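Below is one structure, written out as structure tokens; the observations come after it.
Note that one protein chain is taken out, while the other chains of the complex remain in position.
Here the chain labels run A and B in written order, and each chain numbers its own residues starting at 1.
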Amino acid sequence: MRKWFTGLLAALALASGSSTAQAQPTIKMMIPANPGGGWDQTGRNLAQALISAKQAVAVQFENRGGAGGTIGLAQFVNAAKGDATAMMIGGMVMVGAIYLENSPVNLSMVTPLARLTGEYEIIVVPSNSPHKTMADLVKAFKANPGSVSWGGGSAGGTDHILAGLIAKANGVEGNKVNYVPFKGGGEAIAAIVGGHVTAGVSGIGEFAEQIKGGRMRALAVSSPTKIDGFPTLKEQGIDVELANWRGVFGAPGISAAERDGLIKNLRAATESASWKETLKKLGWSPIYLAGDPYKKFIDEDTKRVAGIIDSLGIKNTK
Amino acid sequence: MKAKPAELTLSLGILALGIATAIGTAQLPRAGGYARIGPNVAPAVIAGGLILLGIWLLYETLSGGWRNAVADDPAARGEHRFTPSGFIWVSLGVIAQILLIDRGGFVLAQAVLFTAVARGFGSEKLPRDFAIGVILSLSIFLFFVKFLNVNLPAGWLKPLLGGAGI
Partner (left out) sequence: MGETFGLLMHGFSIALTPLNLLWGFIGTMLGTFIGVLPGVGPALTVAMLMPLTVKLDPTGALIMFAGIYYGAMYGGSTTTILLNTPGESASIATALEGNMMAKNGRAGPALATCAIGSFVAGTIATILVTLLAPLVVEVALKFGPAEYFALMVFAFTTVAAVIGSSTVRGLTSLFLGLLLGVVGIDSQTGKSRFAFGVPELLDGIDVVVLAVGLFAVGEALYVAAYASRLEEKMEQIKGSLWMSKEDWKRSWPAWLRATAIGFPFGSIPAGGAEIPTFLSYAVEKRLTKYPEEFGHGAIEGVAGPEAANNASVTGALVPLLTLGIPTSATAAVLLSAFQNYGISPGPLLFQMQPDLVWGLLASLYIGNVMLLILNLPLVGMWVKVLSIPQPLLYAGILVFATLGAYSLHQSVVDLITLYVFGLLGFAMRRWDIPVAPAVIGLILGPLAETQARRALAISQGDATVFLTHPISASILALSFLLLVLPLLYRLLRRS
């Protein structure tokens, strides 16, 4: 019955002449988060781009949030097996959550399609802080790690991992980082501006307003090159680079040809004006990477994140 | 005076919950980092509180019953006798909905829930109730899926209803 219906749609699509040969009739998109967040925005804007680039006739969403995306991932692994029209949004947060919670499902069980966007991180201090540069902060941190409190998003999340990477690069043990988690970078702002924590870590967008208003001083960004004139960590002698990346995955068990077809659809979608508009509007960096290199990137990122989570001493034991 | 079984059960239940929480708390990691207060401290306080409250309730139960309790006789509360069928039909409705929603879909699950709850409240017009349930849940489904673009499971009716999307 369902096949018949999908077939009818495809026939209609072909008859209307609105699609090229390799376009997907209906893409089913799993968004492993509740409506409104970063993954939801990625999924819904990507759907728009797929349609405007004539890569799909229709896109159906399913939001299934919770536990860092691993609930949606489990559902996707079980229900979408072999379905060449299924996609799932995911990203670095999911890599961390899988490892942190010993999730029975992981990203090796799905088919990586393409990395789409990244948001770089920024390290700030209150404007009246004695630390004028990253070097000042690192000096205080190395002398007495506990005296430097880092305010950022949830424990084990991107912000926490960046703090761990900075510690590691400076030869400080991860579990010595005095990290104070807040619900998100936004909630940490009050504590940073009020001088209750020494430094703040979050996505650049979260602190932009406060930096502009002069209530925070930016010390470093986690990107490979300067952003808005802020120096990178690397320029200041800390060999750390980190982007909170988001990407797309295909169903488990699809053929190589099916995978390549979907990647072609995605590539065309990311080249559309609609997608470029989205990136600009939301301040996301395009860090497109597809297929095997993307798979390799995920494997490396998984290892790196796992190592840092271990050193932070926050992993849940079974 | 004899202790009331219900009060005794509830008091012991709270006490048992407190003890279970204490046992669970013992297995939680202690590491508190710089705060020195780890994930186990708040549960320990709560476990202690529940145990004390359980003992307090038990004391009230055994020394003349809970203080300022409501009347056990429904008539004194202005209500009728306990009607098991009412309780059971409402429960069955919710359980059926839980079992149906992912497979059978939202519309069907809610319509069954609607019918069962109406039955629990004494309605005997099953076909009418089911029809109203279908109309109500179908309107909700269409509003969510087609207007808000938020997916609700279509289940067995998927070929007819489709899903959220653009």
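Everything that follows uses one rule, which is that contacts are C-beta pairs under 8 Å (C-beta built on N, C-alpha and C of every residue); 3 or more make two chains touch, one makes a residue touch a chain.
Worth saying up front: this structure is predicted, and the values here are computed from it rather than measured.
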Among A:K28, A:R64 or A:R246, the residue in touch with the chain that has been omitted: A:R64
Touch with the omitted chain, as defined above, among A:G37, A:G291 or A:G307: A:G37
Sites on chain B contacted by the missing partner chain, in the whole complex: 6-7, 10, 14, 17, 21, 24, 28-29, 31-39, 42-43, 46, 49-50, 53, 56-57, 60, 66-70, 74, 77-80, 82-84, 86-87, 89-91, 93-95, 97-98, 101-102, 110, 113-115, 117-123, 129, 132-133, 136-137, 140, 144, 147-153
Footprint left on chain A by the chain that the document does not show: 34-37, 62-68, 70-71, 74, 100-101, 103, 146-147, 149, 154-156, 178, 180-181, 183-184, 186-187, 189-191, 193-194, 196-197, 209, 314, 316
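As a working rule, only the chains that are shown with their structure count from here on.
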Rounded Å distance between chain A and chain B, as computed from the means of their C-alpha atoms: 36
Chain B - residues contacting chain A, complex: 29, 31, 33-34, 149-151, 158-159, 162-166
Contact footprint of chain B on chain A as seen in their complex: 1-2, 4-5, 26, 28-29, 35, 47-48, 51, 58-63, 146, 149, 175, 178, 313, 317
